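Just dropping this structure here.
Every protein chain but one is kept in place in this view of the complex.
Let's turn to chain A:
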Amino acid sequence: MGRENPAEKALGLLRRRLCDPSFVFKPFSDSPDSNYSKLKFIISSSVTEACNNSILLLGPRGSGKIAVLELVISDLLLEFPDMISVIKLSGLLHSDDNCAFKEIARQLCVEHQLLFSKMASFDDNSQFMIAMLRECGLAHKTIIFVLDEFDLFSQGKQRLLYSLLDAMQSVSSQAVVIGVSCRLDADQLLEKRVRSRFSHRKLLFLPPNKEDMQRLLENILLLPTDSTFPQDYTVQFNAKLQNILADERFKDVLNTYINTDSTVNYLLKFLFRAVSNMDLVTGFLSLENFKTALSNVQRQPKLECIKDCSILELYILVCMKKLEIKEQNSYNFNSIMKEYKTVHDSFQTSDYYAQNVCLRAFEHLLQRELISFTDSRGNNQSIEFRPVKLLVSSHELHQGLKSYRSCPAILQKLMAG
């Protein structure tokens, strides 16, 4: 690859950091009351005391539940080698009981160098799991079950959860079940027989506060002061970055972004866009990068769609809006055309086109999903007779017309009145 210039190298490093959740959540692990410490304590105590346990990790999407859990597990694997085996399931993939047992059996086989049979039935697999649990308990090995998207496992008969938790009631087994979910009421979804076997231990993951956010930013964006980069480049880069972070304008940008969602992953998405915009010639991050990233990440899709419409399509939208104002509860293409004709008759616009042209414009709108049919089944009707509805609010339409370049004055007037 030859010699890279430091800017490119720095960019690579920053991007790698942003895509690696374990790096991002590392600094939160040292304080004693962090989720990391609590989780580690619970799991390690159940490993050392050879008991069963179950925990729920709850928190909004992107708050780092899985990342913290992975950190804990990797630490524990170093601490207690050969005493822990981890089985990971995801509700998205294994919400089907049959599939889940198969996957458990597969991972157990991989873990313990056994031969996995694809043909094994549901019963075989579940018995295999219970037998393995017993064997591992006798050998004082702990099996950690990680159930991502825990709420999805509660669909259906919950046979997996039941047999897992039921097996853990016996003294001989030694397992920890960790459910991860973004639904705060995840334990309420469980059946009674499952819930009674579940310990109601929950860890709540909250979005970071202001100071944590600041620490996080510094941790991610500052370059290391060791010898990976030229000394003067690092110093200059970090000084510039500190300036930006202290800047009021940057704080404004950050606050407008975080107001919608203040989870860590959401922030990372923003930082990624900003970092990828970094100018490789100068090699430093600038305030402009963050500003463009904000406009790139926070999009208003409906407004963009309206801006993309042709004038004729705007006419159709406005006609639909007018019909809605008239409180006509359902309308279709034909009634829109009638409205369009009255608009034309009263204002003598230059944009009056034949019906088939309008129909095609109407289809474009359908394709853009600015409007949609109200009934789901087509039941053999032609497009022009099926009732439709607007998918944009009148406010959005108004905004869109205002920001539309060379929007006909009549349309604005029609919208206003």
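Note that in this section contacts are C-beta pairs under 8 Å (C-beta built on N, C-alpha and C of every residue); 3 or more make two chains touch, one makes a residue touch a chain; residues count from 1.
Criterion: contacts and distances are computed from a predicted model.
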For the complex's missing chain, which UniProt name, "Lipoyl amidotransferase LIPT1, mitochondrial", "Histidine-containing phosphotransfer protein", "AP complex subunit beta" or "Origin recognition complex subunit 5"? "Origin recognition complex subunit 5"
Where the complex has a chain not shown, which of A:R193, A:R249 or A:K338 is the residue touching it? A:K338
Hey, which of A:K38, A:R134, A:K202 or A:K269 is the one touching the hidden chain? A:K269
It is residues of chain A that touch the chain not shown, namely 1, 8, 11-12, 15-16, 18-20, 61-62, 66, 90, 92-96, 99, 103, 106, 149, 265-266, 268-269, 272-273, 276-277, 296-297, 299, 301-302, 304-305, 307-312, 330-332, 334-335, 338, 351, 353-357, 359-364, 366-369, 372-373, 377-387
